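With one protein chain removed, the remaining protein chains of the complex are shown where they sit.
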Amino acid sequence: MRIGFIGLGNMGAPMAANLARAGHELVAFDALAAALAPLAALGARAAGSVGTLAAEELGMIITMLPASPEVRAVYLGEDGVLASVRPGVILVDASTIDPHTAREVAAAAAARGNPMLDAPVSGGTGGAKAGTLTFMVGGEAAALELARPVLAAMGRNIVHCGGPGTGQVAKIANNLLLGISMIGVAEAMSLGTSLGIDPAVLASVINTSSGRCWSSDSYNPWPGVVPGAPASRDYAGGFAADLMLKDLGLACDAARRARQPVLLGALAQQIYQQFSARGFGRLDFSAVIKSYRSDRPDDA
Amino acid sequence: MRIGFIGLGNMGAPMAANLARAGHELVAFDALAAALAPLAALGARAAGSVGTLAAEELGMIITMLPASPEVRAVYLGEDGVLASVRPGVILVDASTIDPHTAREVAAAAAARGNPMLDAPVSGGTGGAKAGTLTFMVGGEAAALELARPVLAAMGRNIVHCGGPGTGQVAKIANNLLLGISMIGVAEAMSLGTSLGIDPAVLASVINTSSGRCWSSDSYNPWPGVVPGAPASRDYAGGFAADLMLKDLGLACDAARRARQPVLLGALAQQIYQQFSARGFGRLDFSAVIKSYRSDRPDDA
Amino acid sequence: MRIGFIGLGNMGAPMAANLARAGHELVAFDALAAALAPLAALGARAAGSVGTLAAEELGMIITMLPASPEVRAVYLGEDGVLASVRPGVILVDASTIDPHTAREVAAAAAARGNPMLDAPVSGGTGGAKAGTLTFMVGGEAAALELARPVLAAMGRNIVHCGGPGTGQVAKIANNLLLGISMIGVAEAMSLGTSLGIDPAVLASVINTSSGRCWSSDSYNPWPGVVPGAPASRDYAGGFAADLMLKDLGLACDAARRARQPVLLGALAQQIYQQFSARGFGRLDFSAVIKSYRSDRPDDA
Partner (left out) sequence: MRIGFIGLGNMGAPMAANLARAGHELVAFDALAAALAPLAALGARAAGSVGTLAAEELGMIITMLPASPEVRAVYLGEDGVLASVRPGVILVDASTIDPHTAREVAAAAAARGNPMLDAPVSGGTGGAKAGTLTFMVGGEAAALELARPVLAAMGRNIVHCGGPGTGQVAKIANNLLLGISMIGVAEAMSLGTSLGIDPAVLASVINTSSGRCWSSDSYNPWPGVVPGAPASRDYAGGFAADLMLKDLGLACDAARRARQPVLLGALAQQIYQQFSARGFGRLDFSAVIKSYRSDRPDDA
């Protein structure tokens, strides 16, 4: 299938490369022209603008953009996708944005005769390169079945979450919980070690008890407890604290719009914000444990 | 081995019964004389007081008491265990109390020539009856090896956590995390469904993603998501919200003493307190999701 | 001076009426035509659109709008103020919006040759009717001096806060503190009375001690403590909880943009959100004390 791909950042570039390697014919666009070179080497063709890309004869257009305003501009702008795309082309937005915007854009696409899927991913840049992402997909089941073979070239799990926007809902609900759990683990590990238990022993107790969670058993924030985790390499790589801050912001905004309280979620966001304000926003989000293991010069 | 057992409440009674069934000779005491009858039917002998029990020729004394003041009274009181127990008898306190008190009592026992283990349990009354409890044990490894065959008649997992008090530390650190995670799941499930995703779909996404945790995959607070969980039977049985409130209180108190911040933990405690103040303290703690799924008469 | 006035809602209508009564020649516009009738009775002329109003020969244009999107549309829209206004006309936006938008609009106005002031108010509909509002004003001092006699017809205190946007900054910082203080008073009054002190006695102690604040001495949330306060008339009138929720939202959003933590502020917002979700959003914000004085059927 000939596929248009818009947005070749840290995530988009390796995803598009996997599509090219899987034999798909690609037409690509990025606001940064230089981003197209590596993809051209894999046989992809560059488009001069969103509009010219959208006007081509394509089976599908995939977008991978930083945030809601970019998604809005790329789809609804004057020279945007919906202004030029042919009816029937399937539109897949893999960006992580608020569900409200996702639904608004999907409705505009439907009105134009284009089925649209919101398909945010988890798995990070590692998963993007390895082609092992998880796609959380909102939209019509029929459209997803058509898109599935294409998505399968980029990810391992493709989960249908329901109608338009529910892919975004699943992503932000999961990350709300993740952001809370990680701080929960940071507090439990810090309290336990303050009180004299060995951190590896505490983690092993928790991991076989009711406190068990991904943030403890697969991504423990205490250095050395999980050898492969960012905590064991000075919190380099992984999922930046500033990205967690962005996702918790999406969750809190969506909650406000729905008048749904999220007390722990809002406090968790503030704790990452305090952490980011201290200059640590580029570290992996598990480094938030630094807010709990401070030196104590004044302690008797 | 002849064993003294003090404290035959909801947890202690089935634990002692399992010991009797395993062929141990039991001498038992409870402030409530009626609590002894079922155990007598299994061959146990009743002692008239803590002091007379402690004065007997025993290999081990096990206590299962409600809170720190009772533990202090039973061990350190005028007619308490330490006033009469013979040197060398192993003391095992299975109560959940603060680590500070556990260490103080263990030090007093050591001074008297009695090795002492703090051995709080998880698994609830179900685990106590089935003999499948987990023991989190603090104290000398040698004493634990002597106690292990006895504990094995009451529980399935026996984890050595380190020196005196670390069993309590492991328990309260795990439950701190559990209390936070459960509210995290409640917020994520409530936000997701408010935004239009099906709760079972959302749970299945979370359970295979980074939000995965025991509170979501084994004990989900949304009715019907996990068939056997308390949420699927109107939050009856399980682990009462008031007990979670007690354990979070122990965690916050220990944190204060150690000058260790636990921001989410303290807020979680308040959320259970608010829930308990509304009259729901006897429901399973997963019912805290009721604080998030309110009716909204004023909503347009 | 001939003045254009846009936005005749609960606040704008009485403000415009005071201008008319003070002898100013008014040209007014509101999206709701019916809103113009009472003003016409005071001699004001109706304009057919924002654009036709802006094109008139005026000394000043005042706007009083619900939120940022409306301000953006009225000033920057195709038929907006800046498209037609003559250079030199002073623009005064009395809406409460985010400082970022205020600065963006002020910069666009300056580029067109129009001095602009952001001038959000406090004092509520009571102050609007009585002409006793406080204006917190951001922008050039010279423009404020020209506007001052006009603002004085609507308000009693006119405070210059600094350059463009600082009027909004002062408003949201004050209301952030107000939202927190009110909950603080609610917690202190609820805790004190739970512990057996008379609420009037407690309030009088606080009001002469270090807990003293406007939320306690002038607007106490406990019924009967301050006779004229909303608490003493079933929380009718006053400043709606949903408006406090909006203002705390502005504060949290501005804080996020500035990467400035506001831990208590974010939690306070959630507490009003929880309160609003229960259907109480139209009550005065001091009614949030209801979240703390629940009935306790299960209490022994």
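The letters A, B and C name the chains in turn, as written, and every chain counts its residues from 1.
By our rule, a residue touches a chain if its C-beta (ideal position, glycine included) is under 8 Å from a C-beta of that chain, and two chains touch if they have at least 3 such contacts.
Just so it is clear, the structure is predicted and the values come from calculations on it, not from any experiment.
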Identified contact with the non-displayed chain, of C:33, C:107, C:191 or C:236: C:191
Touch criterion as defined above, residue of C:80, C:131 or C:261 at the omitted chain: C:261
Full-complex contact with the absent chain, from B:2, B:21, B:148 or B:256: B:256
Absent-chain interface as seen on subunit C, which is shown: 99, 122, 134, 136, 157, 159, 161-163, 165-166, 169-170, 172-178, 180-181, 183-185, 187-192, 194-198, 201-202, 204-206, 208-216, 219, 251, 254-255, 258-265, 267-268, 271, 291-292, 296, 299
Where the unshown chain meets subunit B, residue by residue: 245, 249, 252, 255-256, 259-263, 266-267, 269-271, 273-274, 276-277, 281
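The criterion applied here is as follows: only the chains that are shown with their structure count from here on.
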Between subunit B and subunit A, distance of the C-alpha-averaged centres to the nearest whole Å: 38
Sequence positions of subunit C contacting 2 or more other chains: 263, 267, 274, 276-277, 281
